[in-house]
Each structure stands twice: as structure tokens, then as C-alpha cells.
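Apart from one protein chain that is not included, each protein chain of the complex appears where it belongs.
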Amino acid sequence: MTNSIAEVKDADVIFVIGSNTTENHPVIGAQMKQAKAQGAKLIVADPRKIDLANDSDVFLQIKPGTNIALLNSMMNVIIEEGLEDKKYIAERTEDYEELVKLVKAYTPEKIGEICEIDPEDIRKAARIYAKGDKSGIYYAMGITQHKKGTHGVMAVSNLALLCGNIGKESAGVNPLRGQNNVQGACDMGGLPADYPGYQKVFKPEIQEKFEKTWNTKLSPKVGLTIPEVIHGAEEGSVNFLYIMGENPMISDPDINHVKKALDNVDFLVVQDIFLTETAERADVVLPAASFAEKEGTFTNSERRIQRVRKAVEAPGEAKPDWVILMDIMNRLGYDKKYSSPSEIMDEIASVTPQYGGISYDRISKIGLQWPCPSKSHPGTKYLHKGVFARGKGLFMPQEYVGSVESVDSEYPYIMTTGRVLYHYHSRSMTGRVEGLNKKAPVSFIEINPATANRLNIEDGEKVKVTSRRGTITTMAKITDIIGEDTVFIPFHYADGAANVLTGTELDPIAKIPELKVTAVRIEKIL
Amino acid sequence: MNIYRSHVLICGGTGCTSSKSDKLQKEFQNLIQKKDLDKEVKVVRTGCFGLCEAGPIVIVYPEGSFYSQIKLEDVEEIVEEHLLKGVVVKRLLYKGAISEEAIKSIYEVDFYKKQERIALKNCGVISPEDIYEYIAFDGYMGLAKALTEMSPEEVIKVVTESGLRGRGGAGFPTGLKWNFAAKATGNEKYVLCNADEGDPGAFMDRSILEGDPHSVIEAMSLAGYAIGSNQGYVYVRAEYPIAVQRLQIAINQAREKGLLGKNILGTGFDFDMEIRLGAGAFVCGEETALIASIEGERGMPRNKPPFPANKGLWQKPSLINNVETYANIPQIMLKGVDWFKSIGTEKSSGTKVFALGGKIENTGLVEIPMGTPLRKVIYDIGGGIPNGKEFKAVQTGGPSGGCITADHLDTPIDFDSLVALGSMMGSGGMIVMDEDNCMVDIARFFLDFTVEESCGKCNPCREGTQRMLEILERITEGKGEVEDIDKLERLAKTIKDTSLCGLGQTAPNPVLSTLKYFRHEYEAHVIDKTCPAGQCKALLDYFITDKCKGCTKCARVCPSSCITGKVKEIHSINNKLCIKCGACMEACPFDAIILK
Partner (left out) sequence: MDTVIIKINDERVEVPNDFTILQAAKKMGIDIPTLCYDERLESHAACRMCVVEVEGARNLQTSCSLKVADGMEIKTHSERVIQARKDILDLLWANHPNDCLTCEKSGECKLQEYCYKYDVKETTFEGKRKNYEIDDSSPFFYNNQNKCINCGKCVRVCSELQHTNAIGFSERGFNTHVSTPFEIGIDNSVCVSCGNCVSVCPVGALMPKSKEKFRLWETKKVRTTCSYCGVGCQMDLLVKDNKVVGVQPANGPSNNGLLCVKGKFGFNFINHPDRLNKPLIKKDGQFVESSWEEAYGLIVEKVNNIKSEKGSEVFAGFTSARCTNEENYLFQKLFRAGIGTNSVDHCARL
């Protein structure tokens, strides 16, 4: 997030696109509603009529995969009506003319047809967004899990730049992070091309810096992303796989493909707190401590590094992940010992510019937001204040391209996936909480009443859902939250797993799979 | 315009309407048409005349003949004799309208003669459903004058200098309120009318809305001009269907005539208003609860400050006055400060409408100048206590007020004198009690009301009034103890001192004031276990008097077999065994059994 969560409450306009905030980030969802109650305007764009849509000033029930078209069209309206922030554009941005050229064709009438919404609603949304003094955009996987996910993010950023909303309090571009420490995992170099702090592995000066600090030789070759690893494992070019705290057997696209891959590696190590669907396929399973059994830090969506503290002992012989990793590292001959996570954080601070000022004693009460380059730096509430990291804000206009998956007579419906309030990711934790399971016991598919009627399907009935990759059985939930040509399945459940159906088509830039658009057919079980 | 030789005015207030005055009207019209008098006689349905005791009321002008309790079958006689032959039908006249064989017109009747009507000026005089009649009685002249000749500041100055104080309860200076609302900053402001009249027995606001709705509309427009508001709301109880209907008709007519809406009287001033219906919660008469209710929230009071003048409806500056207060404004505007100040007392100018009820001959609405002694109201206008009973006390201010004893009957009534006596003006309820009223029971009655009407928001009112009621119930049931009186007093003080809104803060008043003047009655209940007024059944015993003929009926119905006696001889009741079920009393054909 460019901005902070507490700023949500003071926004003039909140534009939520591709995020079911009240279910997936409930506490931010509540703060959006607080802002709305204080008079903020709310725009919601989503294929489903999510809870926030009921509070919205404009709700755009777009066809899955048409975000870029919508965003470009909103920019078309804004420029057409002269609502852009001219001063900001002139002073703080580059390549504005490129944008003007590109969005010219994206008239609301034309795009209304693509997104399957009323053109007037596009205009209304554009005006509300542009006229707000502090307009914040909030998005999640609905923007990114597409073949053109990166372009979707760029389109979001173009819109924010166009109205001068980056580098401003209670505005900005705010991806909502789905997992407790996905921000931290990225920051810490859990990426094939990045050392901690997004320092590129292929840059010699960076390589040199880390070789020096870590006192070892390092490879300048960019590593493999998860989909590439899965592919490589299936092909035989990846032979050893070590999975810590992940459950790709539920969360990754095309599970049948993942299964083959995992079974094909020479040696699979899984480190987790439960024997997950993935762990079951391992050669060695290492028992880890849960968040309540160890010290450490998580970095949240707003870049705030906050403490995690040990409350109880881990069960049996389970150990904190950092201890296990250190033990293995040492046994492999890399002899570096840490007495505590605090000491690891000190090393992180020494190699990661954004975390330069972080230490446990500074974050014991309230966490700090990076960039926090030095011990005296107070942390950064919102990014790009006054000046952009790169100098000027660059418009990166992107054309709308249809999704890879398309419907045909055999697979006539678009399936989109997501989460529900009561579960979290692959349910390894929430599936073991009685009350949560009671509220959301089984996998289901949301089907519009008209569609259900056409297919002669009744609420609560078991149905077969098939994509070009596989078939699952799940329960029909008939609701007008969803449009007639679209269906929704939460991906949490191993039984009736949505990701059996999804495809592995990747965004070539971010390598993110196109999970939000899958062509399926639905059949009554006779 | 037609000139009529006679007008038949029929009361269309709620009381007379429920005694079928609407049918009287039809019958009059019907017969007048039959007799071919419809060019000469006009039938008008007016608002309330005030003397509800005498309803349904029919007045025939020009004589001002005051017919009371008219039935459908009486109409023909009035038409035949009075309207056709010009002979007043004496047998149907109100009894106070005949003295020494001379017939008095309505305005010579004691009940009316001693009143001075400002707020009720048009009630019982004009048809509330005809804007022209209001206009004919100088209606909208005050507004016209203000809009064309006066600045908003000048309007507020007039209201301030008139000394008008809020007629809804506490008597807050109206001009000051207008001034606060005018000074409050805000792009939107609201003018609110509190027509959520809730005091038991009080119905002056209803009568004004039923009888003279335009006076409220005119006043609210004036207020809008004065404070800079373009929108008004009248919050009125849904239990007042006639008032609601007539007010809506009046609003529609005013809009049609350009007296509401855009560019009123061509002056560029915009003001419009809407009715909001309340569901009958007493607490919604409290201004912040009323505002919450208009907003669609639960009718619960909000803590003050902030006051509505700064943060009222939808957090915008709002002016809120009650119906009677507004009804005074147009005439103050028209007749001026000096005229208004010449009526009433120095600190309470003008008049006040009271709803007289209880043990009094003439129940109904009376409007008197401030400063009129209670005695005059009760005896001269009210006609005194019926059945030769002795006056005991009068309760003013409804459930929030207190009682005033015979010693203070000569006190001139105004806001301050009533407070000094431990009571209050309230909205003008005045319930007279005679020697048969038990003051503990009266306190219990009012507490029962406040417990029922507490909104439940704050602890002292929600929990405390219930406990006070329970103690009072115990006392009236003969189960009270001496300590209960102190407990009651302590609780009353805490509730008064700590409750959130006016309802809770004044709920203990009936108890505190009866304790002040009639502590001995409480003591009699808890120490001697007797009820001096003979009201509290549990403290009374049944006795058989010498009216007994010895029919044995009582003994036969007595479930505890405590009545003994031989046939044709006087029976007696063993009070130690008696369970006080009252079956004997009901069974006795000779009224020989009494409670003492």
C-alpha cells in the first residue's frame, strides 16, 4: 500500500476494485464503512455484488477480466471532461500524452459493452473518483490474478496519477495483502530475482555486497518462480524441493498438475504445523512452531513491521522455523549462528535499506513502516510524498486484452475464485476451528438464480463443475450476488477444490496465474 | 361572496368527533338544504371549543347560542326552531348559558368569559380546512410583514422582546433559542415543531393543530426566515389523525397559495415543511429524542450539550419549539411587543393554555393570562369541585410536575411561581384532586406512567423508576415499611440528579412533591397501615352497614366464609379472615357493604 490503513477513514472517495474487502480484510472493510458513514463516496467494481456494493454510490458489476478496460474508460471520461489534475500531471509525471492517446478509444459506450455494465455508471464512477480531493484505490487479487495482472496494476496507477492521488494522505494505490506476511516475504527476498529489499540478484554490485556480508559465493542467475518450479519438477529439471509453510496442493492452479510435479521430484521437504495435503506427499516433514510459539516480526499491508511474540511452547519437538533453517544451514556447512530473531533482524537491517532503521527495541510497542532507512527515521506513513522514488511518476498506458480463457459452447460460464470470511487460504488452520467450520462447512459454487433455473439446479444440490483441466463436485448456492454468466467458487476446500479447475496460464511479467478467469461448465448430478 | 344570515359552527375537535360531530354536520347540511336554507345558513366544522365536557358542541351565530351535548335527533329541532323560526331551543343550551332565564352567548359563559385567547384564538372560530378563513382573520399578515418590512434580526428582536417563553415545558426564552439557532454556523438549518404532546390529559397542541394549523405553518416560516432555514418538520404523534390530516391539508393549501415553497410572497424566501409521524413514545417529546426519531433512529435522547441549536437534526443547527409556542408568534409579529407584554406577568408574558381535568366541573382547555391565580382557574373557570367535595391538591406539569395544595391556591400561575412551589408549568396539564384522592396512589400512578415511558437508555431512569414504582406499589398494598420512605426519597434525588434527559430528571417530582406536602399520608400507609383517602384497597376493610336486610347473598358468595349472620338480620364480616376480594360488595343488592 502506498498509504496507511488508518488513512482509510479520512478518504473522500474509496474505489474498491477486485477486492471483497469485508470478507478478506474485514477490519479494513469496517474502516471503509466508517469512512462511508462519515460522508466518503464509495465506488465498487467487482463481478460479484459483494457486501460493500450495498453501501456503494456506484457499483460496477464487471465481467471478470475486464478491469483494464474499465480503468481506461474511466480515464477516458476524466480526460474528456477535463477532470484530471493538470498541475500534478505537469509537475510530477511523465508520458501523459501517451495515456491520452491510448484511452481515447475507450469510450464508456464501447467499454460498457465489454464490461457488461451501463456506460453512465462508468461516467458516474469516473466523476466521483476525479472530483474527490483524497481518492484512494484499494485492490486485491481481482486485479492481479490475470494474464495481464501487471498491466492491471499499471492501469490502476495511471488512474491515480491522472488525478494526483499518489503521494497524498488518505489517497494512493493500495493493494491489500492477503496473507499476514506476504509483504515481508517479498521484502526479505523470497523472490527469485531479489535479495532482501528488492536488490536484484543479477546486479554485480549487489551480488558483491551480499557475497561480502554473507561471506560466500552467490549466483547472479535469476531463479525460478513457483509455476516454473512446478513445471520444472514435472519435467525433471527440478529435483529437490523444500516447501516451508505453503500448501500448493490447494492454493496453486491446476492441482492435478501440481500433484504430478510434487510426486516427480527426487526429494521433497515440507515444513509446516500440520500434515497438509502437500506435506502428505513429502519425503521428510519437519514440525514447525506456530506464530504463537515463536518470536519474530510480520510486515503488514501498509509496510508496518510488527512484533510476533511467543506465548506458549511449541507442541512436542516442533521448533520455530528460524531454528530449523539455521540448523540445516549450519549442517550444510554455512556456519552462522543466531541466538534470537532479534539478532536476525539486526542482520536484515544491515543489508536491507528499507529496514535499515528497524530493531526490536524500536518496534516493541508500535511497529514502524518502511522505508525506515536509519535508526532515527520515524518510518513512512505514505509513499511518494513530494517526489516519486524514480523522480517522476510514469504513465504506463496499457491496452485491454481479453482473458486467455474464453467461453465456448462446451465451457459456457466464467468461473472466478476467492475466499470467504470464515476461512483462510488452504484451511489448514481455520479448518481446525470448530466454529469457523460450522459457519462455512463445505465448498460451494455461487450460481445466479436464472442460470440455476436454466440448468434445473436447486439450492444446496450437488453439482459437477468441469474445466478444460479437471472436474470437481461441489454444492450449488443459488444467489443473485453473481451475474448470469459467471460463477464463483472459494478455493479453500480440498474437497471440491476450485484449483483443480484453474489454469496455469501466467502473467509473463509477474508470473501470476490467471486464477480469476476459468471457463467451466456446470452439470446436474443425475 | 355570499352573505349568510346565520352560521352553525360544529366542533370538529377529537373529543366531539368521537361523539359523532361529523354526523351532526351532515345532518345539519342535509336538513338545511331540505328547508332550502342553504343560501342563508352556513355550516362550518371548526376546531375544538375547549369545553369538552359539553361536547358535542354546536354554536349558532349571530346569537352565539351555545348548544351542548347535541344528539343527531336534536338537529331537526334546532333547524326547525332556531334557524327557521328564530327561536332558541332552550332545552338544548349549555346549562351555564342560561341564568335567571336570560340566555347568554358563548362568550358570556363563565368558562369563556374569563379566558384570554391568543394561541387558541381561531380554535372554534374558523374552519381549519379553509386557508381563506385563516387569512380573513389576519392570517399570514405577520409573515408578510416580516418578509417585506423586517430583517431576520428584527424578527428575532421582536420575539426576544416579547418575553415569550417556551410553552412545552421548561419555559426557556424563545427569542434566545431563535438567536442561538440564527448564530449557529451551518449551510443547512432546520425548523422543527414539537407536536409530540404526551402529558396525560394535555391536548392543547392537538387542538391548535386541529383548529388552527396555519398559525403553526406561519410561525415556522417566520422562524425559518429568522434563523436562515428553508426546511421545517412537524413531528406529530400518529395517534392524532385529525391533527395530521388538517395540518397536511393546510400545508398543501399554503403551498398552493405560494405561502410555502419557493419564493414566498415573491420575496425570494424559500421555506417548505413536512410532517413526520411519531409512534407515541412519550420520550419523543424530549427534543433530542424527537430529533433522533425524525432521523429514523430509535427515539432515545442524546446528551446535551451539544444543544440542537448547534447540532440538531442530522447534526445541523436546528430550532425546535412546541406547537403552542409557535401559535403565539404570528400575533406577536402583527400586534407587537407591547401588546403581548401587556398580558401576563413581568417574567412570563402572554397566556398559557391549560388542560383542566380530574375532579373538576368543567373539564377542557382554558387559556388564561400568565399570573392568573389558581383559585380563579379552578373555581371561576373550572366551576369548582363536583359533588361538594373538598379540594385537596392540583397536579401541574403532568408526570414531570408536582402537586400544589390548598394553601397555595392564590398563587399567580407563571413559570417561576410553579417551580418555586416544587412543581412546573410543563405543557399545561392541570389535574385537580379532591379529598378522595390518595396522594401516594397519585404518585404511584405517575411513576407507573414514567416507568412505561422510560426509553431505557440511562441507568437511573430505566432501573430507578422501576424500583420507585415497586416501593410505591408496596406502600399502597400495605406492605410498605418505614425505611421505604427514606429509600424512596434517596432514590428520587439520585434519579433527578443523574438522569440523562428531562424525563428522568423530572420523573421523581410527583413523589418528591407529594412527600413534601403529604408525608403524613405516606406515614399512615406504612405505620398505621391505613389509607386516609380510602383509595388503597389493600388497606381498607369491608363493613356491613345497617342497610343490610339479611338476605344472606354476601355470606353465600364469600369464598373465605368470613361473613356470618342470621336470615333477615344484619350480617357482619370477620376482618381477620377476610381476603378483601370484594365479592360480597358486588353481590349485595342493598349497597349495605362499604370499604373503610
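Brief remarks follow.
Going by the order they are written in, the chains are A and B; count residues from 1 in each one.
In this section, contacts are C-beta pairs under 8 Å (C-beta built on N, C-alpha and C of every residue); 3 or more make two chains touch, one makes a residue touch a chain.
Quick caveat: nothing in here was measured; it's all calculated off a predicted structure.
One chain is not depicted; across the entire complex it touches A, B. Screening A:15, A:88 or A:298 against the full complex identifies A:298 as the residue touching the chain left out. Taking the complete complex into account, A:328 is the one of A:328, A:394, A:407 or A:475 that touches the chain left out. Annotation: of A:53, A:171, A:191 or A:255, A:191 touches the absent chain (contact as defined above).
Although one chain is not displayed, subunit B still touches it through residues 281, 298, 300, 302-303, 305, 451-460, 462-467, 470, 487, 490-491, 494, 496-500, 505.
One rule holds for everything that comes next: only the chains that are shown with their structure count from here on.
Chain centres here are Cα averages; for subunit A and subunit B they lie 67 Å apart.
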